[in-house]
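A single protein chain has been omitted; all remaining protein chains appear in their positions.
By letter and in written order, the chains are A and B; residue numbering begins at 1 in each of them.
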Amino acid sequence: MALLDRFPALAGVDLSVQAGEMVCLRGPNGAGKSTLLRACAGLVPVRGARAEVLGFDLRADRRSVRRHVGLLGHRAPLYGDLRVDDQVRHCAELHSAAPAEVTAAVERFGIGGRLGAVAIRRLSEGQQRRVALACLTIARPRLWLLDEPHAGLDSSNRDALDDLLADAVTAGATVMFATHEVGRAGAAARQVLLAGGRIEEGSPTPPTIGPNDAA
Amino acid sequence: MLREIWIVCRKDLTIEWRARVTLVQIVPTVLLVLVVFAFAFDANPTLLGAGAGGLFWVAVLFGAVLGSKRSFDIEAEGGNLDALRLGGLAPAAILWGKATALALQSMVVGVFAAAGLLVLFSVTVEDWLLIVAAGLCGTAAFAVCGALYGAMTVGLRSADTLLPLLLIPVAAPVLLAGTRAFDVALGTSADQGWSWTALLAVVLVTYIAVGWLAAGPLLEDA
Partner (left out) sequence: MTGSLATRVLGAVALAAVAVMAILALWISPADEVQGDAVRLMYVHVPSIWVAYGSFVLTAFASARVLWRTRSGAGGSQGVIADRQARHWDRVAGAAAELGVIFTALTLMTGSLWGKVTWGAYWQWDARLTTSVLLFVTYLGYLALRRLPAESRSRARRSAVMALIAVVNLPIVHFSVDWWRTLHQEASLELGPGGARNYTGEMYWTLLYSWATFTMVALWIGIHRYRVLRLEELAEEAALEELLAARRAEYENAGPRSTEQESNERAEQVTSR
């Protein structure tokens, strides 16, 4: 169970995910998809349940797991007043990324050159998501958590995103994303349906959360 | 740790450099406070001269409240604080990075407020060293308090209106000691200016110690 303010957003989720798996979370609005993603990132306290992510017990220590997780929420975690290149540099510093990786990420999402000198506030929503995805790539997480990652992207960038996620899985990372779009979800190996803070498939017995990553 | 503090501080200073909120909004507001006080005291030069030290610190305190509000607003927006946490930054590093940036910005505000004092209230400085020492300690203490309470209320609903209520009583000793020290430096009082400055330094050190202990419980989650 996980509480948002005082609302039980998650009410008994039983989920186990293998390392290198790609999982697609689906379900109606308010089903608890976003909260599940945030709980896996160690940002939401989990109560009355066993929860283990990447081998870290979330009830004992939610901090250690964080540096291995990349989370992209509904809104891109960017500073509106920074320029694109400032933001990228900040992310690179934060995750101590090598310059070559940074250049590769910038090129992959086409946010270099003229766009680099533009304030993030002035970018379109899709461009902002591209910056956020580039930052996520720079962070090289072992567990990727994405909330509606395709929203606001044009078709070529959607393909770029799908390639990115496929590459991440190939490199041994685990990916979990929430989406409404059935077409996109088809790319993922495993579909999980959420409703009313619970998993649709699987038994509704003891409430546990846990993408149990073997790594 | 120093590297982590630097990451946060540099990011905040870059944001200030790009948006110039301190320079374009907070500094004018602080100068406006000085002008409004002149209205309150009917532009009486004697009264304004005698109260100049206090007016400086009141104005800078308002500036610090606005600054800490802004500093944590940008983190609450769009889950930026989460991104810093996911970067594996220690809570103390986030707090001290923001406090350092806030202190530098408050000092800029202080320089403008002091210039405003010299021009608008025609005061004369008798002890520049005392002004600089007290000014540095006082603005840094405001910044540390501001960062602490900003972290305490970040992301809370109706935190905007709560921050001044929490911050001003805690900053009262700084206000008091800064005012006494400035009165001496401006020659309007024959007090022990350096003792008051020492008190400012003690307050600053105390709050730094408190911050070390409080950063974890405040910023770990929430």
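Methods note: contacts are C-beta pairs under 8 Å (C-beta built on N, C-alpha and C of every residue); 3 or more make two chains touch, one makes a residue touch a chain.
Note that this is a predicted model, so its numbers are computed, not measured.
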Contact partner of the left-out chain, one of B:L23, B:A90, B:L118 or B:L162: B:L162
Touch residues of chain B, complete complex, unshown partner: 148, 152-153, 156-159, 162, 165-166, 168-170, 172-173, 176-177, 180, 191, 199, 202-203, 206, 210, 214, 217-218, 221-222
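Simple rule for what comes next: only the chains that are shown with their structure count from here on.
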Complex interface listing, chain A residues touching chain B: 38, 41, 43-45, 62-63, 66-67, 69-71, 73, 75-83, 86, 90, 93-95, 119, 135, 139
Contacting residues of chain B [partner chain A, same complex]: 7, 10-11, 14-15, 18-19, 21, 74, 77-80, 82-89, 220-221
